[in-house]
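Submitted below is the structure of interest, expressed as structure tokens.
The complex is shown incomplete by one protein chain, all other protein chains being positioned as in the whole.
Which chain is which? They are A, B and C, in the order written, and residues in each are numbered from 1.
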């Protein structure tokens, strides 16, 4: 694989490299780590890359890599830049024949996401989106339990994603671009973490968000984007939901929790203790499902590397995306049609951007409910 | 004390009696436990009451008790009936010279609550409201921590109160009257538990809810009242909040949790583990405060009966209200002015009814935000 | 009931009074709270006792109370003094016709416990021992789960009881008598809390400790008694066990945990979260049993006062002993034979004293294993 972004200061780049390396199936062969060519080459060298495979721009990388013999060139590119580059990099990669694995949010706007869909369609190439939290083994298990007959119809979803790091006044480099509309898009908190929560809610419940009522806050007068918010949700089956997201929840680290309530059962999961899943019932003792235990389903087991009681974490969840994406690429190379192997793709990218735009639009409105529109919100794109 | 309601099927009556008995300061001397006089006498006998002190109606009780010599008659009445009787019983008690301790919600409507305020004022008697959850020792501690300078301005409050018992289709006696507008009022879920959550949020944060955006659900088509809902909150200082309440959250028992986030610190507490309170900070390790430990403040210690590590529970929290109310009565008897000893009173009763009415009104509206009005919501009272 | 001990400084006396009062079935009618008659009367007055029912010595109390008409005199005495008085007070109470409820350890020595057994037999009266931790509802549930066929033979028991309060150098009044052999007996830590742990292990497992290997420590050179220790256990069915007890485990409050492992299942319980019980299995998800839930057995439900999710604590567990002892007394008064209603009695008193003596003896020995002898340890009684 090749990497765009992910230079020395970008913690997410290192995570991607560890996740890709974990299973010994994927090799980093080239990268455009920095807009400064020297810095990029230097950094690539530290990662063990040959100098000629580290580039000062993604454009250069795609052009030069495309000219290499197929056996040498990268199979896919992973995009770990600030948001505003996700779309142009992905588009150019596809146009040059490379599969794309991209950080979320997929693009800067819903309009871009729809354009990206077209590019993917034309290219006949693969596109994956790294909603890593959905790749924890017990999220797979949760999805199966929720879909089971005994669970009954889903009635309510509560998803909460709170962090505290933006409560600090000193702004780190990580914070800087997320709070800059030019690099981040129309939302900071919802674009950065709310979109993860929305994806998790839809993925596990199997329901689509149909309408939102939103409130967004910016707790610091110097910020033009939201750092906190709450969204009431209506799902297509009539279920209700609440999505809480905050980056100014002082003292919270990366607190993503999901509760899905059905007619007869409910599930509860927290990313801070990702190897434990609770299944609650009306008249039976709550059951605890554990990663790696013989009680979890095959689908969850396949996403597990260790025996129960040996904690697996975020890198392992992330690595599950890489593993599945690599499988997809192999299937693609063999002209097999079985691509859906658990990697979120352009459909999730579009829904994510629709969620962000609808929430920002709804937050500015005095009206309570707004449809989660899969059409771009004109009022926003004009700004 | 005397009791109105709380007969054999009413679990809350037994809790009140245990809470009142715990500290050996309060004696149950009379009761109108049932509208059936024989049943009331029978039940009173089982509680050790003399036959002539058990009555078939609260009216009879107030009239007869008022004629007893002061040393024999009850000092106060506790009202543990379904909601629709709270107001008439309280009013008649005050008119006959008895202090009142009442279950929440205080009345059937905000208009009644305002009328009750007038009655209390005229009677020069005491009125207490059993928001028992606010009487846990660590809720006192939480309030102090939140008010401390190091905490900084409160920015966000998340309060969640979820139960699952109304998810069952069979309707228990407890459920029946709560779902009947004539006995319960205009709301089931918000009136029964949402009002507890709202009180806790205001009590600990020290902030007043100023506006609400609400969604209420009735998950069962045969129900005319809400059994689930979510309310977005705006506080008077600009802080935002979320209040989630549900009685159909399958598998949840009595899950009341509170998180208050300030500029520099935050607190987290759950009623299911009421003897543990977390104080989180931006750059310091999270601290755990524990009931009975030498680290809690005097105010919290005063509400504690046991050394740390000997769990105190719901009855003890409830008993704190009785203990404080008894202290108030003693102060009143001695014409002292120091009444505010931690028992919620008519102010909280009015705010609670305003909360319920505002939320029901807001839930029916297509407009997003509505003020938390201390004036009755006309649209509702007309129904 | 009457009370011996439990004056103003004795926290355990207050707990007994709250526990006795909780269910409204037991009334405190007399007491010998202090060796100082004036102090005793003063204290009794604060508790609402008539002056003539507060005594300056237990001898006086028994003599005078015995002369009252049956309807007025106390039914039983509760003994909440330092250990050295447990035996003489109990003996004199029995000799004067009063049932006895006693704090643990039952006596100062195994020899005394055996003598007490004889006195009880001769008196035909009731004797109860307040091993309160065994009265938590979920301990009843645990016992039933362990005894069920699916559990299989018990293989291992791990019980841990750690406190930190004796790590302080300043010695409180509570600490003083516990560390004084004349008042406390031959052991501090094992006599005070180890004996609780041993009882819990035998009660839930249904097994008898047959042999012990013990190590006792005194972490402070000024102390002549143990404040810490560990005991390896052999049970009569061949199962093994470990009992850890410490009063110098800095930062631990009152951390009593029990794990019982069988062939096919195991249970885990902690007194700090007494309303949660884990049932683990070889190939099934762990199940969580909760106090008050519809999933617990009738036996556990009978020891429960509140619906699930309303935490019950130590006072409620303690009150279960009082409730059962009151039932025993009523059955005794009606000449019924069904006395065994869950109150530990003289059998448990003897086993407890045998445990303490055997452990102290074993700790002094260089030999590894020693039988848990129901005969007094000569070497110890000679000291």
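To be clear about the criterion, a contact is a pair of C-beta atoms (placed from the backbone, for glycine too) under 8 Å apart; a residue touches a chain by one contact, two chains touch by 3 or more.
No experiment lies behind these values; they were computed from the predicted model shown.
The chain omitted from view is touched by exactly one of A:271, A:324 or A:358, namely A:271.
Residue C:250 is the one among C:68, C:118, C:208 or C:250 that touches the chain not shown.
Shown as candidates are B:173, B:236 or B:284; the residue that touches the absent chain is B:284.
On the side of chain A, touch with the chain left out of the figure occurs at residues 11, 14-15, 17-18, 21-24, 28, 47-48, 163, 165, 252-255, 271-274, 290, 292-293, 305-316.
Interface residues of chain C facing the missing partner chain: 155-156, 158, 160, 164, 167-168, 213, 215, 217, 219, 228, 230, 232, 240, 242, 244, 246, 248-252, 259, 261-266, 280-282, 286, 365-369.
In the full complex, chain B touches the hidden chain at residues 279, 283-290, 293-295.
In the analysis below, only the chains that are shown with their structure count from here on.
Both copies, chain A and chain C, contribute mostly matching positions to the interface they share, with over half of the numbers common to the two.
Taking the mean of the C-alpha atoms as each chain's centre, chain B and chain C sit 36 Å apart. Chain centres here are Cα means. That of chain A falls 43 Å from that of chain B. Residues of chain C in contact with two or more other chains: 290, 293.
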